[in-house]
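Heads up, one of the protein chains got dropped from this complex, but the rest are sitting where they should.
== chain A ==
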């Protein structure tokens, strides 16, 4: 039971962005994937979601290989993109119905109870019959969160979750992540907002030039990059930028 990325090399046609990337996430573990723009965070995520063709390597979730059994693999993953991606023709309620249908939630009553709890948490409960495509960006992002946590998969892949969310929604989101971790779920989250991410994840993986340089707590990362205790963690980005420029 884990996510295992082994020697992943990939990117877009003719362009290699990720090189021999290794990453393991154990059940009950939340990892923040950090790095500068262009470091390969989104590309890594797209590979995990099966949206890009790997050049080399394997991705396995709970023993299921993504390339060999994509349907089974995808049933165990929920994705929250940085920019909300909705079905324009569906109401909020129908987005939730579709989530139940695609993730095979058979206990419909229980699923709706959970859906109502989540909608209430993100103040969407009186908008079930609306088309979310007409919502503000923050509200749309909440729809994505509700759908993902309703699916209750083994792995959450979350891309820049804090963009556009109000502080209350951020707090609720962090609580949901903590709850998921307690239930032995796995979380992979890309972010630049380290202070808030620190509340949700136990470890960070630092991605630079397509490879993971270190996986560890913020303290371990500080020590790895020789940051002084008085230095802000954001100084890390300056160091990564320097490393990038030197290559």
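Here are some notes:
Note that a residue touches a chain if its C-beta (ideal position, glycine included) is under 8 Å from a C-beta of that chain, and two chains touch if they have at least 3 such contacts; residues count from 1.
Note that in this section contacts and distances are computed from a predicted model.
Taken from the listed names "SigE family RNA polymerase sigma factor", "Heavy-metal-associated domain-containing protein", "ABC-type quaternary amine transporter" or "ABC-2 type transport system permease protein", the protein name that UniProt assigns to the chain not shown is "ABC-2 type transport system permease protein". Set against the missing chain, the residues A:97, A:213 or A:243 yield one that touches it, A:97. Among the residues A:4, A:19 or A:75, only A:75 touches the chain that is left out of the figure.
Among A:85, A:108, A:168 or A:195, the one in contact with the hidden chain is A:85. One chain is missing from the display, and on chain A it is touched by residues 49-51, 71, 74-75, 77, 79, 81, 85-91, 94, 97-99, 101-103, 129-131, 133.
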